[in-house]
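One chain of protein is taken out of this complex; the other chains stay put.
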Amino acid sequence: MTNDPLILEAPSAPKRTRLEELWRLFKQNRLAIIGLFIFVLFFITAILGAVLTSGHDPVFDPSLIRLQEKLLPPLSRPHGGALSPEETPTFGLYLFGTDDLGRDVFSRMLQGAWVSLTVGFVAVGISVMVGIFMGGMAGYFGERHLRWDHISGVGILFAAGILLTTGNVWTSLGVFAVGCVFLGFFIVMKPPQRFGFTTGWLRKNAVSVDTLIMRLVDIMLCFPSFFLILTVVALLPASMYNIMIIIGLTSWMGTTRFVRAEFLSLREQDFVTAARALGIGNFRIIFRHMMPNAIAPVLVSSTIGIATAILTEAGLSFLGFGVPPPHATWGNILSGGKGFIFDAPWLTFIPGIAILIVVLCFNLFGEGLRDALNPKLRER
Amino acid sequence: MFSFIGRSIVQKTVTLFFVSVISFLIIHLAPGKPSQVDPMNPKFTPEMVERFRQEFHLHEPLYIQYLLFYKDLFTGKIVSWKDNQPVLAKIWERFLNSLPLFIVGTLLTWTLSFPVGIRSAISRGGIYDRSATFFAYLLISIPGFFFAYVLIIFVVTVFHVPVIGMETFGMGAAPWPHLWMDRVWHLLLPSVLGATGGIAVLSRYVRSQMLEVEGQDYVRTARAKGLSPDQVHYKHALRNALLPFVTMFGLILPGLIGGSVIIESIFSWPGMGRMAYEAILARDYPIILTVNFLSAVLVLTGTFVSDLLYLVVDPRIRL
Partner (left out) sequence: MEADTAHSNDTLLSVADLKVYFGGQDPVARAVDGVNFDVHTGETVCLVGESGCGKTVTALAVLGLVPIPPGKVVSGKIRFRDTDLLTLREETLQHIRGNQISMVFQEPLTALNPVFTIGDQIMEAIQVHEKAAENERRSRCIQLLQDVGIPSPRARLKDYPHQLSGGQRQRVMIAMALACRPALIIADEPTTALDVTVQAQILNLMKSIQNTAAMSVLYITHDLGVVSTVADRVYIMYAGLIVEQGTRDQVFQAPKHPYTRGLLASLPTRGKRGKRLYSIPGTVPNPAFKPKGCPFHPRCASALPECSVSFPKMCDYGESHLSRCPPLYNQEKHE
C-alpha cells in the first residue's frame, strides 16, 4: 500500500532531530538560557584562569605576598613606590582588592575557579560512572544469583586484604593463596561436572546481584554524607584529588537507584526483547539499546550534582579541610576573609557571590534541561 | 503485616551491622594516628603512649578491637579518648543543645514549603510561581556559610543584637524577658539558615508532586463532577500529592543528629555538629564512631517509620 504516490506526498510534521527539539524547548526557558550562558563563561574563565595563574611567571600571580599592600578594597591602585616592578599587579590595579597578606584577590579567584570546575566535574564524573555501573548491573543482571562459593571466595580474599593492612604479611599471603585455590577450584574448574561430586550448600544461590547492590546503596545512605566526607577528608592527607574521589564515592547512590529503575522498566520493553531475540550480546544491548534511553536524565541530575559538589568543596575549604594552601579556592578565600568581615567585606562577598552565581547557573541549566526532556511538558 | 515488620527489622539490623563494620574500618585503616598514640607527638612520653594503647586495647587485632568497641558502646561504658568523659553523656548534652535548632528549623521548613509549593503548582507559569521558583534556586545555590555571614552582618548592623553563641555572655543578672529574648535572637539566625535549603528543596518537591497529580485523570473526573476548584485542588489533588511526603517524615529523624557542622561552627553553637567537627579534628575515634552509629540507627528507624506510615495512608498497599 505504501506505493500509492499520494501517500508519499502526505504532509507531516517537519522532521526534527531530538537535539533540535530539545533545543527548541530549552530555549523557551529564559532562566535556563542564562544558566547555560554563565556556565560557558565560567568554563572559559576557569580554563583561562588555570593557564594565567600557573607557571613560573604567571600573568596573575595568586601567591605573591605584598604585606605593605594588605586589605586594599577592590579597584584600588597599588602604592606606587613601595613595590618592585614584578610585584605590581597586571593592569596596575587590584580588580578585586587584596587580602590580609596583600595577595591579589582577582588572581586567587581565577585560580579558585579552576579548582571549583575540576572538583565539580571529576567528582560528578566518578559518581556518575560508579552509579551507572552499579545501577546497570542491578537493573540488567539483577536476577542472577551469586552462589555461596563465590561469596566465600571473595570473603577469603577480603580477609587476606584486611590482614595485609594490619601488618601480617605472611598470614595474609597464605590466606590469599587459599582464596585463589578456592576460587579456581570451585568456579573455574567446576568440580561437580568434572568429578561428579556434590558440593552441597556451596552451590546454592545465596543472594541476587540486585539485592547485593541495593543493600550496598542502603548501607551507603546510612552515613550522614557531609559528616562522612569530612571524616574521610580529615583522616586522609589533604589533596585536591582525595576530595574529588571522596565526594564522587559518596554520592553515587542516587544515580544507581535511578539507572536501576530505568533499566528494570526498559528491560521489559519490546525493543530489548527483540534485540535479545536477535541474539545480540548483553553488553551491546546495555550500551547500544538501553543506555541511550536512560542517559539523558542521568546527565541532567549530574549537572545539579556538579553544583552540589562545588558547594561541598567550598564547605570543606571553609572548614579548613579542602585543597591545601597556598593553592587558592573560593572556599578558603572566604574562610580567610571571615576574620575581616567588617574591615574587608569584599573578601567574603566576592567568593561568596561567585560560588552563588556558578552554583545557581548549574542548577538553572540542569532544571531547564530536565523540563525540556520531560515528555509531559513537551506539548506546552 | 507482622512478617513485613519482622523482615524489615532483620534487614535493617544486618544493614546496621555492615555500617558499623565499614565505619570502623574506615576510621582504623586510614593513614595517620590520633595524637594520643602518635610517637612523634612531643606532648606524650612513650610510657603514656604505651598506657594509652593498653587502655584502649590498641594492641589487639582489629576484629577484637571492633568487638570490644561495640561492647563498650552497648553497655554505655565508652569514653572519649580526648578527655576520658563518657561519650553517651557528652552526646546527650550536645544533643539537647542542638534540639531547639532542629525543632525550629524543621517547623519552619514544613510550615513554609507546603503553602509555597502548592500555590506555585496551582498558579503554574504565573508570576508567583516564577518568582518562587527563582527564589528556591537562589536559596539552594547560596553557600550556607556565606549566607550566614550576610545575615550576621545584616542583623548585627541593623538590630544591634549579638547573635553568636547560644546566649550573650554575662547576662546572668538581667530580668527574664531579656534573657528569653536573648535566647530567641540567638536561636533565630541558625535555625533560619538551617531551614533555608530545606524550604527551597521541599517546596520544589511539593510543587512537582502537585503538578504530577493535577495532570491525573481523577482530577479531571473531580472537575467533571462539578466540584469547585478549591475542592478539586485541596481535596482530590492534595490528598494524593501528600502521600510521598509521609515517607519524608521518617527522613527528618537523621537530621536530629547530623546537625549542621558549618552553621554550628560559625555561630559557635555547642551542638552535635560542632562536637563531631571537634572530634574529627582531634581524631577522637569513639565519638566519631558513636555519632556515626547513632545516625545510622536514626536513618534506619526513619525509613522503617516511613514504610509503616505509607502502609497506613495509602489504601492501595495492604499486606
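For clarity, chains are labelled A and B in written order, and residue numbers in each chain start from 1.
Criterion: contacts are C-beta pairs under 8 Å (C-beta built on N, C-alpha and C of every residue); 3 or more make two chains touch, one makes a residue touch a chain.
Since this is a predicted model, take the numbers as computed values, not measurements.
Only one of B:Q65, B:T106 or B:Q216 touches the chain withheld from this view, namely B:Q216. Within the whole complex, the absent chain has one touching residue among B:L227, B:M248 or B:A282, and that is B:L227. In the full complex, the hidden chain is touched by chain B at residues 124-125, 216-218, 220-229, 231, 236, 239-240, 243, 314-316.
FYI, only the chains that are shown with their structure count from here on.
Residues 11, 14-16, 18-19, 22-23, 25-27, 29-32, 61-62, 133-134, 137-138, 140-147, 149-150, 152-153, 215, 254, 257-258, 261-262, 265, 276-277, 280-281, 283, 288, 291-292, 295-296, 299-300 of chain B touch chain A in their complex.
Those residues of chain A that touch chain B in the complex are listed here as 31, 162, 165-166, 215, 218-219, 221-224, 226-228, 230-232, 234-237, 307, 311, 314-315, 318-319, 334-335, 338, 341-342, 345, 348, 351-353, 355-356, 359-360, 363-364, 367, 376.
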